[in-house]
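Moving on to chain A:
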Amino acid sequence: MPVSEMLFWFLTALALFSALMVVFSSNPVHSVLWLIMVFFAISGHYILMNAQFLAIVNLIVYAGAIMVLFLFVIMLMNMNTESEPQKSQWMKMAAAISGGALMLIMIAALKDNVGAVSKTSGEGSIGLIKNLGNVLFTEYVVPFEISSILFLSAMVGAVVLGKKESSKIVS
Partner candidate 1 sequence: MFVAFDNFPVMLIWLPLVGGILTFFMKSEKSAKATALFFSFLTLGVIVTNLFYTDVKHQLLNQVSYIWLPGIGTSFALILDGLTRTLCLLTAIVVPIAIINIPSGKYKNPNAFYGLLMLTFCGLMGVFMAIDALVFYLFWELALIPVYFLSSIWGGEKRIKATFKFFIYTFVGSLFLLIGILYVYLKTSGSFSIVSFYNATPTDGEQAWLFFMFLIAFAIKMPIFPFHTWQPEAYEQAPTPVTMILSGVMVKMGLFGVLRWLLPMFPYATKTYAEPMVILIVVGMLYASFIAIKQDSIKKLIAYSSIAHIGLMAAGAFTLKSVAINGVFIQMFNHGINIVGLWLIADLIERQTGVSKISELGGVAKKAPILSIFMVIIAFANIALPLTNAFVGEFMIFNGLYQMKPWIAALAGVSIVLSAIYTLNMVKNVFYGEVATAVGSYVDVNKVQITLLTVLTLLIFIFGIYPTPFFSMISETVGLILNKFVSI
Partner candidate 2 sequence: MGMNKYVFLIPLLPFIGFVINGLFRNYLSRTLVGVIGSGVLLASFVLSLFVFQETTATGFQTQLITYFDFINAGGLKIPVSFQIDQLSALFLLVITGIGSLIHIYSTAYMKDESIPHYARYFAYLNLFVFSMLLLVLGSNFVVMFVGWEGVGLCSYLLIGYWFGNNNYNNAAKKAFVMNRIGDLGFLLAVFWMLQQFGSITYAEVFAKAATAPVPVITGITILLFIGAMGKSAQIPLYTWLPDAMAGPTPVSALIHAATMVTAGIYMIARSNVMYSLAPVSQNLVAIIGVSTALLAATIALKQNDIKKVLAYSTVSQLGLMFLALGVGAYTAGVFHVMTHAFFKALLFLGAGSVIHAMHHEQDIMNMGGLRKKLPITHLTFLIGCLAISGIPPFAGFFSKDEILTAALIKSPVLYALGVMTSIMTAFYMFRLYFLTFSGKFRGTHEQEHHLHESPFAMTFPLVVLALLSVVGGWVGIPALFAEDAHILSAFLSPVLGTPTAEAHHFSHSLEWTLMGILLSFIVAVILFTRRLFGSEFKEENTTEGLSGVLANKWYVDEFYNTIIVKPLDAFAGFLSRVVDNKIIDGLVNGVGKAIQFSGRQMRFLQSGQVGSYILIMMISIILFFIFQLFWK
């Protein structure tokens, strides 16, 4: 088994396990940490697929910025205990069954795919920063600029929500 393949399996296992742990840890902080683990694993996959740019972005944006934000919020709310009440068993069963069914169906439907992903880095330089940056600022400049609206609105939104206005709570 080539190294890349071994790495693939390792990362896959790591990702899945960490993902499961995200769901199953009762401590929110642990969940966050496990999720960061997933992101690392996924970044590993990106690197395996020669998508360095995304790997880096994933680490910086997701594992770095976003997850820190999460962690920050959780800490802010003082939720680092295992105090979360559990959903009803019925709901859990239903969730597991429907989730399993969905997975089964999707896998059953997609199992016959023929197609491959190259593991060598030689032929595919598209994932490099240089390449992507070039394309992003030429061909994709319109969506790029438009997504700035998104950020603007997110920013304004966060401000709107964050501002303290009145303290009277209406229920």
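The rule is simple: a residue touches a chain if its C-beta (ideal position, glycine included) is under 8 Å from a C-beta of that chain, and two chains touch if they have at least 3 such contacts; residues count from 1.
Selection rule: all candidates are chains of the complex that A comes from, given by their letters.
Small disclaimer: the values here were computed from a predicted structure and weren't measured.
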item: Interface partner of chain A in the complex, by touch - 1 or 2; value: 2
item: Interface residues, chain A side, partner candidate 2 - complex; value: 87, 91, 94-95, 98-99, 101-102, 105-106, 109
